[in-house]
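A single protein chain has been omitted from the complex, and every remaining protein chain is retained in its original position.
Letters are used for the chains, namely A and B, taken in the order the chains are written, and counting of residues starts over at 1 for each.
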Amino acid sequence: MSIFAATPPATASGALARLMRSDGRRISSLGSLLLMAPFFLLMGFVFVWPIVNLLAISVLEPQPTFDNYGRVLSNPVYALVLMRTLWIAVLVTGLTLLFSYPVAYAMTRAKGPTLVLITACVLLPFWSSVLVRTAAWAVLLQRNGLVNQGLQWFGLTSEPVRLLYTQGAVVVAMTHVLMPFMILPIYGALRNISPDYMRAAAVLGASRSRAFREVMLPLSLPGVLSGSILVFLTALGFFVTPALLGSPQEMMIATLVSQQIRETLDWPFAAALVGVLTLFVSLIAVIFSKAVRFDRLMGGRE
Amino acid sequence: MKADAPRVASGANITIDGLAKRFGQVTAVDHFSVDIAAGEFLALLGPSGSGKTTVLMSIAGFEFPTEGSIRIGGEDVTYTPANRRNLGMVFQKYTLFPHLSVLDNVAFPLKMRGVSKPERHKRAEAALATVRLAGYGSRMPNQLSGGQQQRVALARAIVYHPRVLLMDEPLSALDKNLREEMQLEIKRLHSELGITVVFVTHDQAEALTMANRVAVLKDGRIQQIGPAPELYERPANLFTAGFIGEMNFLPGRLAAAGKTPSIKLDAGPEWRLPAAALIDTPSPGQSVVATVRPERVSLGSEGAAGAIPVRVQDVVYAGAAVLLIGVADCGTELRARLSGVSEVADLRPGDMAHLVVPPEAVLLYAGAAAA
Partner (left out) sequence: MNPRLDYGRLFLNAYVYAVLAFVLVPIAIILPMAFSEPSYLTFPPQGFTLDWFSTYFGDSRWMAATWLSLRVATLTAILTAVIGTMATYAMVRGRRGFGSVFQVLLMGPIVIPHIAIAVSLYMFLSAMGLLGTMFGYVLAHTVLAMPFVVFTVAAALSRVDADLEAAAMSCGASRFTAFHQVTLPLILPNVASGGLFAFIISFDEPVVSFFLAGIRDKTLPRMMFDDIEQNLTPVIPAVAVILTLASVAIIFGTALLRHRAQRMQAIGREA
């Protein structure tokens, strides 16, 4: 009795009210839960559960060991695939950054029709199919394609060079495909820098290039980091471009996974490959989770 | 609530009893009790974080208190959802629905109550006329000025003749002239409608001008509640004394208690005061603080009885009066608002001045002055 007496009835109904009802500014806990339930069910069953299941297979089959992972890391053929994937991802990230920063910078400086032109050039590929763009590169780089024609016209080579189905083709096409993911975050970061900073730097005696180096560049680094991480992570697991433009002798991890599943039917080993990729990517994402605003990747609009 | 309800609706009384609201370890409101009479205009005044908004939100139903009860018109509404309390509310920002016309904004509460379209448009027009915006109904909110938008919000809050009108710093977004105009407008509406108003503000002048009673809050507790003159003339404690209007705080020690208590000021003189000056009941020897309003301080001649010698720090011309800022030997700063410009004409920073205070203008509190 004394316990109940110590709790005034108003408090009990208050607790109930807080659980069941909205107090105006905030939806009730129960309401929130109901609204979020479909989201959590979907992501739980169609995203988390299958991944966990796949990772489980990688360590449980054929026997519960880490042998599959041992094979990935110790077999020189597979280790080479991992290293190649890493190298291509780094290369693609570097190239996209090199190409994207000036474009993003030009976007912040441009006005009127020029801005519309640049934005259209950046966005059109972003909204057009990855397959269309990959097909375009297949056409450009084929034996009698425009690039080979150009090389011959300039006299750089007397007969067509093999361009398609090489690592070079993969790097160039992936750079092309992933550039919007670099430009948009950098543009977002640059656009949020008030022009007053540059004016202040100028008034304080900095030349334009100096002001850029000392003020603009450091302030835009978060955007550069977001873009780089995003491009790097996407490049690591990229499938379409390496599968269509790459050489079967020089596979990347995604094409190797596909081969293991579709041709060798070695599920546990493919699962281990996916496991290596997923764990590596998650690790990077966790390390940079504070610095990277993933929700800005669609153009950094606030 | 009927369409043909009399123009002057009577307000409802509000009884708040032992209200407390805690967010984890933080206590926003503690032991808050007040009886608000029907038709009264009560202002909740306090610095930010004093809990005034939490009290208002609890009355509105946007916060559920941890303890205590709220009764409106005798009915316990402590945990009633906001939309079933039938209150009118005006928010700090105008919160007009941007996608609805002015008329539809004002008619919104009637729509929620199932009033037919022609009827609610008629009544919304009438409410707009009450706030002197007749004919503005077809405009969109963004086509109105800030003051007009807040008047629309007011019309929306009163359109269904609620018995209680809650206002959460409704004028803080307006500039000074508009604010004064709106203060009068709200006062006029209050007397016209006879509605009970609870008004939150951090602006003490606003609270004193508008309200029948003002409740001063600090750290979630009521410091003092009373009509404006009482708050100004006889603050119940040092916080209220400092929060409402300008005040000088003179630390000292109580020399003698009794019918004519006397104090020895750190700044020099010993004062004999009427018994009414004692707000608290300190015992002799205890530290006390004597307070006096700057406008009650005047300039005396050297050697005048009870005069405090100060070194002039600044003389500030302020239109109707001159503000003299001096520092006593003990380091206490003293301000005097002097109406005669001529008497301070030759005072320069660094000069000595003697400030005199009539004993009946002094109030005495126990304790040390807060910085």
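Here is the rule we go by: contacts are C-beta pairs under 8 Å (C-beta built on N, C-alpha and C of every residue); 3 or more make two chains touch, one makes a residue touch a chain.
None of the values given here were measured: they were computed from a predicted structure.
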Would you mind spotting which of A:L60, A:L80, A:L146 or A:A291 touches the chain that isn't drawn?
-> A:L146
Extract the touching residues of subunit A with respect to the undisplayed chain.
-> 22, 24-29, 31-33, 35-36, 38-40, 42-43, 46-51, 53-54, 57, 99-100, 102-103, 105-106, 118, 121-125, 127-140, 142, 144-146, 149, 176, 179, 208-209, 230, 233-234, 236-240, 243-244, 253-254, 257-258, 261, 267, 270-271, 274, 277-278, 281-282, 285, 289, 294-295, 297-298, 301-302
Could you list which residues of subunit B touch the chain missing from the display?
-> 60-62, 81-84, 86-89, 91-99, 108-109, 112-113, 140-142, 149, 153, 156-157, 160, 166
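In the analysis below, only the chains that are shown with their structure count from here on.
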Determine the centre-to-centre distance between subunit A and subunit B, using the mean Cα coordinates as centres, and give it in whole Å.
-> 55
